[in-house]
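Quick one: this structure, given as structure tokens, is what I'll be asking you about.
Every protein chain of the complex appears in place save one, which is left out.
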Amino acid sequence: MKYNYFKFIPLLFIIGFGIFFYFSLSNDTSKLSSPLIGKELPSFTVPELLSNGEFMDKDLGGAIPVILNVWASWCIPCRVEHPALMTLANMDEIDVYGLNYKDDEEEAKKFIDELGNPFKKIGIDRSGRTGIDLGVYGIPETFIIKDGHVLYKHIGPIHVNEIEEKILPILNKERKQ
Amino acid sequence: MSTTIYYISNILIIICLASSLLQTRYLFNINKFNNLSISFLATIQLFSILIAFGLLIYLFLISDFSFELVYLNSHSEKPLIYKLSGVWGNHEGSMLLWILILVLFNFFFSLFSFKRKIFQNLTVSVQSLMIFGFTLFILFLSNPFKLSENNYADGIGLNPILQDPLLAIHPPVLYLGYVGFSLVFSFAIAGLICKEIDKTWASIIKPWVFIAWSFLTAGIALGSFWAYYELGWGGYWFWDPVENASLMPWLAATALIHCVVVLEKKNTMQSWTIVLAIMTFSLSLIGTFLVRSGILNSVHTFASDPGRGLFILIFLFIVLFGSFFLFAIQSEKINKPDLSSLVSRSTGIQINNWLLMTILSVVFIGTMYPLATDLFLNQSLTVGPQYYAITITPLIIIFIFFMIFSPRLGWKESKLINLIMSMRFILISVLSLSFIISLYFDLFNLSEITIIFLSLILVFTSLKSGFRPSGKNTIIKSNLGQNIAHAGFGIFMIAVVSNAVYSKEKIYDAKVGDSLELSGYIFNFKKIEQVEGANFNSLKAYIDLEKEEKILDEFTPEIRFYSDPPTITSETSIIHKFFSDIYVVMNVPQNQQSVSVRLHIKPFMNILWFGVIMIILGGLITAFLKRTRIDEV
Partner (left out) sequence: MKKICLIFFLLISTNMSIAEENRAINLFKEVRCLVCQGQTIHESNAEMAEDLKEVIREKIDQGQTDGEIKSFLIEKYGNWIIMTPPFNGLTYLLWFVPLIILLFGIYFILSKKSHKV
């Protein structure tokens, strides 16, 4: 039998789209990758929450990777995440810094008193402007920073098992270099 | 009691599953037919699903929270109508409704008596294959009759944004459209297997195609109207992925109805018709897949579950691959030569069909592209309304142009020069007028003014040929439906463009006692008070509309606080005037002092909906008017 082989071309498209849809299924589009990854940390200088000092991007500039967590007392997932941050802070050679995002200072202090303070330093971003510079849109968000560059960004609360699965591998890998 | 219902309903679904599997046997032995058993099995399918659906309604009405679905989507204090619409306001229930409509179409189709039994048997078999697939799906992956493990005192409730009378009827209407095309698809496959796609084929399927198309149009319009007044964003179409998912089958279906007409009249364009029939139904499935699998970022997505997504994907793949494979090996035998010349009505229809396909590809690519860049390049991208406006506007201009001229051409051959000569005055005056106006008023740009003028011509020429009797005895012409729909489309386009150009809006931070102003109207913010509704509390504002020192009307926008589930919604208040809608919406107050109030003047909204109603009416008239008698087949 003779066939018009052009008529079979749609089948290739169908297979192609089938494969595409299949992989799209397991691809989570709701979490955006940050364009900041690999780039220099934007400069900022904000007051500190627990002292009269200042917190700035230079504080995070060392060769040892550090963690910056953006949080607020009104944010429920931040409460959920807090034990994981405490665990991280208690590990050797890991510094965790905090940026208190659009919060009331007293409420923020109460939050820390109640649940413990994992942060080496806490900056206050009352207007949310530093947050916008960092591309923050849904707190909690967590950055890993080394040499003033953003290595990794985690959106949403860090679960305890994600410390082992995601955070520590990156930290260990960077420390070896 | 609950356990009894649980068993009965699951057995009913299994009965439907078994009978639809049995019904597919004609696919394997096409020459053996027995009319009794075919409608008998279709009746069993219908009744099993009908009873199951009735049971689900009953469970929602009595608020039986031992069923998970009722617990998750209903609440004992909800008004009756929303208990009812809660049945299909969720994934599982809406899938059962989908199957109900599938079997309903199958049942009606099996009742007709055709002379060519093979056609009917094959159609019913393919349709039953669809029923089998979807029944399998709800039985294992989205069973609406699942008992919950805990005892709940009360349900979570239906998302308040869905508690709306319009949204109670929107899904059934939309599904009648989507699923109606499943029958068209089955009929196309039957035609392919028999290798007989001709005038009779077209005349049998024509009313079904037009009915399904009218429902699809109405379903989309209802959704759009709901978004217009419920979301309070001031628009009626947002090019949101889920809206696009319903627009894609509509575009294919619109091309399909024109092909069916050509096929019935001229016995040509077989391949087009078949491909479009397959595409329309497949795009309905793709829409379902996109919405249900959760791979889209959208305001409307309601059930995300990768397992379900995978099932629909496999099902979709089988349907698409199978039917296009069949098409590839059979199509050479079904095509009849196209005898018309370049300047003819069928060329006009083909060009417009291709424009519809191009618009379809714009919508498809616009919806898929962000998914693709995210998957392959890990780059997120937004394809917003502007993209569609830029790409579709030039296509629409050519489209309306051919809508005006094609119906005025003969089917086989026409002299282009005659046509141009006969319309030269209209042509020259319209083109020069639009050019001058676009220079004079900088409000309209050239493309907008061109669309408006072409649409005006379309409306006038369609109305003229639709209502003037041509012969001695004809009072209603057979193309009445076509002309009403085309005129409706022209009216719709005029309204769309003027609405986009003349819309006004302003946002105020308002306090009680303030007077707000928007293009000549004064809005007096009189008071704000707490009101208790059926199952919500609300903050209701009273705003007087004033023009030239006269109070014209009163707005009452609300912010509603629902407790089950805890949600805040903003209810718009719209005053429909003849030429424009005035639209007030309050945002959720962020502080005690003031509230953000948004005022919109949306011109030509009534006319826009009127155009849509004319389009739907035109489709229905064509479906029921002057049908070829089925018993001739």
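We call the chains A and B, going by the order they appear; numbering starts again at 1 in every chain.
Assume a contact is a pair of C-beta atoms (placed from the backbone, for glycine too) under 8 Å apart; a residue touches a chain by one contact, two chains touch by 3 or more.
On a predicted model such as this, the values are computed, not experimentally measured, just so you know.
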| item | value |
| --- | --- |
| Touching the absent chain when the full complex is considered, from A:K109, A:R126 or A:H159 | A:R126 |
| Touching the absent chain when the full complex is considered, from B:M1, B:L80, B:A153 or B:L377 | B:L377 |
| Touching residue (missing chain; options A:E48, A:D104 or A:E162) | A:D104 |
| Sole contact to the chain not displayed, among A:L11, A:L36 or A:L151 | A:L36 |
| Missing-partner contacts on subunit A, residue numbers | 32-36, 74, 76, 102, 104, 107, 126-129, 131-135, 137-138 |
| Those residues of subunit B which, in the complete complex, touch the missing chain | 233-234, 238, 240, 297-299, 338, 340-343, 347, 350-351, 354-355, 357-358, 361-362, 365-366, 369, 373, 377, 379-387, 391, 395, 509, 566, 587-588, 590-591, 596 |
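Following the convention adopted for this analysis, only the chains that are shown with their structure count from here on.
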| item | value |
| --- | --- |
| Gap in Å, rounded to a whole number, between the CA centres of subunit B and subunit A | 41 |
| Residues of subunit B that touch subunit A when the two form their complex | 289, 293, 295-297, 306, 309-310, 313, 317, 320-321, 324-325, 327-329, 331-332, 370-372, 374-375, 378-380 |
| Residues of subunit A touching subunit B in the complex | 1-4, 7-8, 10-11, 14-15, 18, 20-27, 29-30, 32-33 |
